[in-house]
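Of the protein chains in this complex, all but one are displayed in their positions.
Now for subunit A:
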């Protein structure tokens, strides 16, 4: 039998229900795995084994009383930007280095109510600003498939933990690709739900009109189980949309014959990497064999996605991050002269280079005289990108495209070249701009044995379509069953 840490949440849930193992035993298996490999991978900012074992004991009581829910007793890693009462939540930043939230994020409360076992907080780019996890104040997470490579970002810790068996499932957040990119680079499955499907209450804000929380897991089935848990209306988040979500597990076994996938010509004109092009061609063959039809379509404003995003996201960030002033919580500089100087020195010490760069960019874009040329223009281009997708979905059920333009790159390779780093998100950013659901699924491996992800994009609130297509793809392929040789 495989080790517990290698199994999916669905498999472990069956084992728990059949009383073949306890949550404490499963949690111990994951904790031992962490003990063995965390020094190489560094998925976590803060680990809390004692608290995890306590939560597992509670889960065993619930299960013993016959009151278990689908994910009761399953160990999970939570990205370091979601508030957990009394547990250090740093957002990968020095400025929140000692911050212990006095409340739970809504998603964290849902995990606790379910009886899930929280292992600790997963590493991330500082304030989720990055595509490689290199901007974390706590150091870079390593790609479990090759520890000289980045795991992708910003939810790099959440992806690496699942890939390496240091968590069964995890939560990430995605503002411009931060769930899907690391999922692709670490060969796990991850979904960015529709904007408004999952509550952002208690998620440390980066760019509020783009941020969305979502699950990362070993396969589509576990993603569906997690979506069932976290999707729903929350009165504490005014952008949370009141609507009924289906039981996503109902879509796992549905045939996909007769469905139509769109291939945006603009995405494919950019495909220079043979490994990525090969993975998409392979995926197309798999879907065609399952009876899926393909249509070519056009998203003419796609090329402007990155430029518009890197105006809108830093603008929102420069405003959101104004709260870090050394007064109510977080780091405060020791020496200063007067209030303004206290702010300036506190923020200079507390934020890292990428966060400062984006605050500067956003502050500039919103400053007097530049607002119309930058922010307003970008907000209009955002409308055009959204219209493109709406038109595209008139002829297809979902869109198939790459997640990243290349397999994972080397640590340090792009960190001093912001534009090259930003271009990593060329296939993921448009999805956030339009608020659509997008899912990354393992799509195979490069010639060098590195993970390559495919991405599926659906209309608003059609997560079920993504689950249906991903599950069908995973029944026909075994990429998602491969584990890194650590």
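Criterion: contacts are C-beta pairs under 8 Å (C-beta built on N, C-alpha and C of every residue); 3 or more make two chains touch, one makes a residue touch a chain; residues count from 1.
The rule we apply is simple: contacts and distances are computed from a predicted model.
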Missing subunit (named according to UniProt) among the choices "PP2C family protein-serine/threonine phosphatase", "histidine kinase", "Aspartyl/glutamyl-tRNA(Asn/Gln) amidotransferase subunit C" or "Transketolase": "Aspartyl/glutamyl-tRNA(Asn/Gln) amidotransferase subunit C"
Residue among A:79, A:347, A:414 or A:480 that touches the chain left out of view: A:347
Full-complex contact with the absent chain, from A:281, A:295 or A:339: A:339
Of A:297, A:378, A:411 or A:467, the residue in touch with the unshown chain: A:378
Chain not shown, touching residues in subunit A: 98-100, 102-103, 194-196, 208-209, 235, 238-239, 241, 301, 303-304, 306-308, 310-311, 318, 322, 325-332, 336, 338-345, 347-348, 351, 353, 356-357, 359-361, 363-364, 367, 374, 376-384, 386, 418-419, 434-436, 460
